[in-house]
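One structure is given below, represented as structure tokens, and several questions about it will come after.
Complex shown without one protein chain; remaining protein chains in place.
Labels run A, B and C following the written order; every chain starts at residue 1.
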Amino acid sequence: SKYAYVRNFELPDPLLPGTFLIFRLDGHSFHRFSTEHQFTKPNDVQALMLMDHAARDVMEEYKDIVLAFGESDEYSFLLRKSTSLYNRRESKICSTLTSYFTSCYVFHWREYFPDVPLLYPPSFDGRIVVYPSSREIRDYFSWRQADTHINNLYNTIFWALVQQGGKTTTDAHAALRGTVSSQKHEMLFKSFGVNYNEIDARFRKGSILVRDIEDEPTPPELPEPTPASSTAGNQSHSEPTSAAETSQKSLKQKKNKAQTKAKTKINLLHCDIIKDEFWDARPHLLE
Amino acid sequence: SKYAYVRNFELPDPLLPGTFLIFRLDGHSFHRFSTEHQFTKPNDVQALMLMDHAARDVMEEYKDIVLAFGESDEYSFLLRKSTSLYNRRESKICSTLTSYFTSCYVFHWREYFPDVPLLYPPSFDGRIVVYPSSREIRDYFSWRQADTHINNLYNTIFWALVQQGGKTTTDAHAALRGTVSSQKHEMLFKSFGVNYNEIDARFRKGSILVRDIEDEPTPPELPEPTPASSTAGNQSHSEPTSAAETSQKSLKQKKNKAQTKAKTKINLLHCDIIKDEFWDARPHLLE
Amino acid sequence: SKYAYVRNFELPDPLLPGTFLIFRLDGHSFHRFSTEHQFTKPNDVQALMLMDHAARDVMEEYKDIVLAFGESDEYSFLLRKSTSLYNRRESKICSTLTSYFTSCYVFHWREYFPDVPLLYPPSFDGRIVVYPSSREIRDYFSWRQADTHINNLYNTIFWALVQQGGKTTTDAHAALRGTVSSQKHEMLFKSFGVNYNEIDARFRKGSILVRDIEDEPTPPELPEPTPASSTAGNQSHSEPTSAAETSQKSLKQKKNKAQTKAKTKINLLHCDIIKDEFWDARPHLLE
Partner (left out) sequence: SKYAYVRNFELPDPLLPGTFLIFRLDGHSFHRFSTEHQFTKPNDVQALMLMDHAARDVMEEYKDIVLAFGESDEYSFLLRKSTSLYNRRESKICSTLTSYFTSCYVFHWREYFPDVPLLYPPSFDGRIVVYPSSREIRDYFSWRQADTHINNLYNTIFWALVQQGGKTTTDAHAALRGTVSSQKHEMLFKSFGVNYNEIDARFRKGSILVRDIEDEPTPPELPEPTPASSTAGNQSHSEPTSAAETSQKSLKQKKNKAQTKAKTKINLLHCDIIKDEFWDARPHLLE
């Protein structure tokens, strides 16, 4: 129609090829949301498990996500640097992943909060950050896990002072002002008999969802264990740029399927991801 | 921490000031979603009303949206050109609005489909398009409504041929190939006794949600009818860029409140938005 | 070749359609350049005329530039909002215009400074700013001309104090601190007998280069007065996006040529461009 020219105002937004993409989302006004839905303080294990569930759903749907890290009301996802998801269009990737995570969060709410009805629809913001090398990806995840540690240590002793110590929140903040890590550990132990390192690792380390390669090779004669619908879904997410690429790609995919298509499994961990061990065991994450 | 440098890779993405913003979202793979949830063909009034509900929720939450138009699995929203929502950051606006709409869609599902449980979490993609002038905004909405008309006329006669006429879908497509608008009207009337213009306006015109200014001025002595929480929410969405701007703005806001703060109401219409009448009656939409 | 994939890293950078483009350039380190080439203080008429010459050359070459404003070591150019110069690719437009201006500046140097050899190659930075409406364009040029006025008034009295008044530069700054416009006019008149308004308009108002439409219509039977080479050059700058557009465009161009192609002329003025008069006489500038 004569109005279709308005489409020309949609500008292209491709992300730089050959780079790692981090997609991070964060709950919108979850200070209020956690209060109104009476989340346990400082950590609500059900709320965190719901986040983990939604994140896992996202990874099941988007196979180019190889790793995710969650804490509090946020989750970060790493897309392989070779991903061609939605032709690497920024808005498309960012909006769709945010939407799907949100949808899963609401969809699964009742499984984690059977007795707390959702009072209003929660939402999340999302963003894509582009990183050129594996060094920055390592540091990105270290940044988030270090943040988890700092926040959790503070919040744990803070709420102990308030809930068990009977302090006002103002007094609790005052008591913690200027204390270093070791002093917080000590306060926690001396005043409340709590050994910080024995607290639930989910709270101390956050949640790691990692797409691990299964050991046993896929026997070529057996049908693929992934259901047809999900394979179809996956393919629809990666749009090749040209017919030439398409055919080249399908050939490669067929070849891969026949020979090497490794079975993968998404594992949930609450381990250290700052040190080398986690990464050394999974070189494919940064390839 | 020594890892915080990774934040520097988050690049600014401000949208050009002084321009109209259109935010459009569209259901992801709703061909499959509508099939699996047995949407009535060609139009499922419950599905469309759910879309309208979610869109209205978005407008209630984001006061800078003055108009929205919905059809099929998509909705477009117009943000005033002076909006400073999230400092006009593209990803923040786009991801948050997409997320909130999605959340509302899932949240209200049961009200519209009490007997159809959600089989899996639906999702939407979102995008922002920037338009410099009111001419393009008029044409944008004309583009979407003309699209609604063309699709609906086609789909109406197509499904009549299939459902009532007993044709296969292949035959129905063949029967329609090359027909112009007037011929389709005629086929519909002659073969099925249906006067196209008497079909539900929601299907023919799509859904218009417009923030209209209420006639009666707000009596200054009465408290604002908007609940405090929602006002707070609204303010938190517009972040002023500087302290200077802030104070200037608060002054202006106070002044506005006292004198002129017009009461607005979101109305749902299914009328023509291509001709001038709709717009002439609402000059504030394009200011 | 197998290396050609590196081209895929060149990302598209189209500027929003339907918007006015301002291209501004500014001399790189012209504080040093003006000193080393002994520019007259505060204004060197030869240096300014060289800037005007280079700017006029740019306008002769790029027909979509309808207006330019110069002061000091900078020049701003307005491109019509319908321009399709280099398909509105930002880097291409910005780098090419900066390059051509620079080239003209060096090329014509000897005509303006026959006795001052260029000691080293001067350079300029360039940038494109996108404006949605004519209001901002008016304000943009007002911003530059107001800047010219403020700087020139200050510099005129400052250098009078130093050169004729025998003050040190420190003392001259001190003498001017806190003075308002009227006081500066008075100091200039009382101490040096200079009526500011009689100073060269080039210094007070800056340089305006405007593409004016000539009155007499082009007689259709005569050949176009523009040389073939320059027409060719111009066409090569606007690349249509598609074959469809091309043919539509050529038709339109032919039609224009036969009927209405107005003769234009680039005029140099040193007049007010803040008030309406200049613009009211030239409605085509903002169309």
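To be clear about the criterion, a contact is a pair of C-beta atoms (placed from the backbone, for glycine too) under 8 Å apart; a residue touches a chain by one contact, two chains touch by 3 or more.
What you see is a predicted model, and the numbers here were worked out from it, not measured in a lab.
Trainee: Which of C:Ser99, C:Ser181 or C:Asn195 touches the chain that is not shown?
Mentor: From the options C:Ser99, C:Ser181 or C:Asn195, the contact with the absent chain belongs to C:Ser99.
Trainee: Consider the whole complex, including the chain that is not shown, and state which of A:Glu74, A:Glu90, A:Glu136 or A:Asp212 touches that chain.
Mentor: A:Glu136
Trainee: Touching residues of chain A against the unshown chain: what are they?
Mentor: Spelled out for chain A, the touching residues are 16, 18-19, 81, 130-133, 136.
Trainee: Taking the full complex into account, what residues of chain C touch the chain not shown?
Mentor: 1, 3-7, 9-11, 25, 28-29, 57, 90-92, 94-96, 98-107, 118, 120-131, 136, 139-140, 142-143, 146-147, 150, 233, 236
Trainee: Contacts of chain B with the missing chain: which residues?
Mentor: Touch set of chain B with respect to the missing chain: 8-9, 11-12, 14, 16-18.
In the analysis below, only the chains that are shown with their structure count from here on.
Trainee: Which chain lies at the heart of the structure, taking centres as C-alpha averages?
Mentor: B
Trainee: Please decide if copies chain A and chain B contact each other with the same set of residue positions, more than half shared, or with different positions, and reply same or different.
Mentor: Counting which numbers both chains contribute, over half are shared, so the two copies meet through the same residues.
Trainee: Counting only Cα atoms for the centres, state how far chain B is from chain C in Å.
Mentor: Spacing between the chain centres: roughly 43 Å.
Trainee: Whole-Å distance, chain A centre to chain C centre, using C-alpha means?
Mentor: 51
Trainee: So which stretches of chain C touch two or more other chains?
Mentor: Where chain C meets two or more other chains at a single residue, that happens at 16, 18.
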